[in-house]
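Only one protein chain is missing from this complex, and each of the others stays in its spot.
Each chain gets a letter, A and B, in the order it is written, and its residues are counted from 1.
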Amino acid sequence: MNAGPTGSDRAAPTRPDGALARLALALERPRVLGALMLAPAVLYVVAFVAVPFFIAIALSMSDATVGDPQIDTFVGLDNFIAVVSQSGFRLALRNSLLITTLTVLILLVLATTAVELLARDFRGKRLVQVLFMIPWAMPVSLSAITWLWVLDSQYSPIDWVLVQIGLLGPGGTFGPSWNLFYLGREGLAIASIVLVDVWRTLPLATIIVLAGRLSIPRERLEQAQLDGAGFFRILFRIIIPALAPVLTVAILFTALLVIGEMSTIALLTRGGPGHSTQILPFWAYLKGINSGDLGQGAAIALFLFPVLLAAAIVALRFAYRAGRD
Amino acid sequence: MLYHSIRDRLLVLRGASLGLGAAFVLVLAPTTALAQNEPPDPEFRTSYGEMTFPEQFPDGTAISLTQWSHFVPRYDEWFQEYAQQWGEAHNVEVTVNMINLADLTSTLSASIAAEEGATVFEMVAPPTAFIDGLQSLADVNQAAAEAFGERSGTCERSSYLPATDTWYGFCHGWVPDPGDYRRSLWDDAGFPEGPVTYQDLLEGGAKIFEDNGLPVAVGMSPEIDSEFYARALIWSYGGSIQDEDGNVTFDSPEVLEAVRFQKELFENAMTPEVFSWNAASNNQTFIGGRASYIQNSISFYRSAQESAPEIAADTGFRPGLQGPGGEVKMPSHVWFIDVIPSYVTDPDELAAAKKFMLDLENNYASASYYSKFYNFPAFPSRSEQLFAEDGWLSDDPWGAEPPDKLGLLRTAEEWTAWLGYPGYANPAISEVYESHLLSSMMADVARGEKTPEEAIADTNAEIEEIFAKWRDRGMIGSGGD
Partner (left out) sequence: MAILTTRALKKHYGRIIAVDGVDMETRDGELLAVLGPSGSGKTTLMRLVAGLEEPSAGELFIDGRSIVGVPPRSRNIAMVFQNYALYPNMTVRDNILFPLRARKMPPDEQRRQLDWVAGILEITDLLDRRPTRLSGGQSQRVALARAMVRTPDLFLFDEPLSSLDAQIRSQARGELRELHDRTGITTLYVTHDQTEALGLADRIMVMEKGTVHQIGTPQQLYYDPADTFVAGFIGDPPMNLLPLDGRIIGVRPEHFHLAAEAPGEEIALELDIEVEHLEFLGAEWLIYGVVRRGVTEQRRPPRVIGRLRQAAVPTLSTGETHHFVVTRRDACFFDPETGQRLSQAKVAVA
């Protein structure tokens, strides 16, 4: 203020002086500050979600290839019609839905069980918590090596145990072969993939559900105990109804994670035997990148989008409504 | 500085003494005494055919090469050193990125979409779907043909697309894919020379499976070795996916016979493990002593020499197996196909990249040697020591026992086909390969999901559709040929 010698400046001492001060004042206005704080998120969504998504839609209706990725020729729904006739695609569609459904169902049971364990106090709880989170922290390549070994056609330790206890091998319940060939048989291969997907996503599901579980007031559970309810009555009548919103969120998150993820398949079976464990993202990759047909790849990748979007909206609505009650 | 001036003088001396003829020859490696068996020092020429290049490129010239990590680690060591030497000799900064083979297509795809990336991509299979985004390398191919003479058939058909009359790549080398058998097992089964025909494979393989529990280990899973095995079998039975002009010929009695054979082989001499294999599985199974026969390039043998010498010693090689008509066709296991994306426009960078390709071919004896004869030259004249009667393949300097164990590879050119056999590779052929249609068809039949007839009809329909799609885009056919 000393620099402002004129009388009018002195007459208005509350008026901000200098650019910084005016900026500071502007920042105090909620609308300015809010817009500024939101900007990075909006930019992120536009740059990394919206733009790729619309490019994918445009690609799926074009004849773009990896050699000529320009989206310059509109072909309508041709790509969608073409992919439907591929047997690889039909199996991929079935498997994407089947594997995701099985994974999510098993996850629900395991996550709820795990949460009941982790919500209690016991010796070594910390250690168990850490062990529980390991799959989440483990690099995919490292876990893939482990799983490839566990499910190896010849050196699987599971097979070894089954042979040792006489269930496998000549005269065993599971047949004369010394191996079960987990990834070489359709049913076992799908089961193996579900197993690995469950293993991979259980920590996430557990964390989500645990947050919901810990927010149930302790008195409510004690009240139920005093009211004479046993473990299962408390679980099914008190805990699970209270968890409904977070379980919905957990289902949604893990389902989207599993249905959009191809690394498990890429590492374990690459879609085999035949196309019997093929899934949409991997088929999209084979067709779109490896075979060079970007248009078909995008069409395959987007195929389930309307279904997933509808499911996500319904699920979030339910979770919101249940959470408000 | 001192080093440079000495080297320069040395070059001048050499240049003066050899300064006759069209080629200006540089010798870079210190002139230590070479073992008689080793390849000659690299020589870098300034002209190939009608293409001429400067000795030194302007300051600031740089090229980058993205290629796959070689299965024989010794090759990568040599290549790094060689690329460095080449760069120093030409005043070019050379960067080599070695990436996983499986990441090549996605990396090239991303680079083309972004219009920036490496100067040269070395692809493992014909990148036909990328043609629109690649530079024509007609000049390099023509120069090489003029300078080096005869070109191997598998390389030519994996770098030229007749439909558009385009040389989309420069194939500098290829890899033969022999049959590999356990000598002791096949000797016991009454086949002292190993299986000669597919019928032998079935009879002997079944006997060994029965006697020892060791299966024939040819894959039927979505991966490269299974795809190639399926093609070898179909070709040797006289079938093919397309003809020379790119017409689909898949639904044929020959293919049906081949598929029926595979079902019988699976039922008598194989286990379901082959459905889950990845590209490394058959090697591992063979090296682990749990397979009687596989079809694979010799890289597994080179690693077995160190990790499982007794298996290596017991390994025998076959130049593929004969079909019912006596024909033998094996695929080339992989190719080394250099491509330059269209986004490379700097003339110095382009010229340097092209010179690098041609110089590499010129010095292919070293490439073959340090890949332990995994790499075969696109132009046989570039590696005469490899094929000579008492050359490397007949007297293996890398310790094969007996020394002529790999001798059969001298004739590999004769029994080696290519992805589009008998036609050229094209985007449809590549898509059939990349979407694993043949291995899946074999697996569906072997698992009893489909009859051979159904499986072939279904697969044929999908192949037709893929061909129709690319034909619409003008990528299929014999073009102006």
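Basically, contacts are C-beta pairs under 8 Å (C-beta built on N, C-alpha and C of every residue); 3 or more make two chains touch, one makes a residue touch a chain.
Because the structure is predicted, anything quoted here is derived from the model rather than measured.
Novice: Among the chains you can see, which ones touch the chain that has been omitted?
Specialist: The chain that is not shown touches these displayed chains: A.
Novice: Would you indicate which residue among A:101, A:177 or A:225 is in contact with the undisplayed chain?
Specialist: Of all options in A:101, A:177 or A:225, contact with the hidden chain holds for A:225.
Novice: Please pick, from A:125, A:233 or A:317, the residue that touches the omitted chain in the full complex.
Specialist: Hidden-chain contact among the options goes to A:233.
Novice: Quick one: say which of A:30, A:139, A:187 or A:217 touches the chain that got left out.
Specialist: In the full complex, the listed residue that touches the missing chain is A:217.
Novice: What residue numbers in chain A mark contact with the hidden partner chain?
Specialist: Given the touch definition above, chain A has residues 217, 219-220, 222-230, 233, 237-238, 241-242, 244, 325 touching the missing chain.
The rule is simple: only the chains that are shown with their structure count from here on.
Novice: Going by the contact rule at the top, pick out the chain A residues touching chain B in the complex.
Specialist: Residues of chain A touching chain B: 63, 65-69, 82, 85-88, 151, 153-154, 177-179, 181-186, 189, 268-276, 283, 285-287, 289-293.
Novice: How about chain B: which of its residues touch chain A in the complex?
Specialist: Those in contact with chain A are residues 105-106, 108-109, 112-113, 128-134, 213, 220-223, 271-278, 281, 285, 288, 290, 427, 430-431, 434-437, 439-441, 443-444, 447, 449, 458, 461-462, 465, 469, 473.
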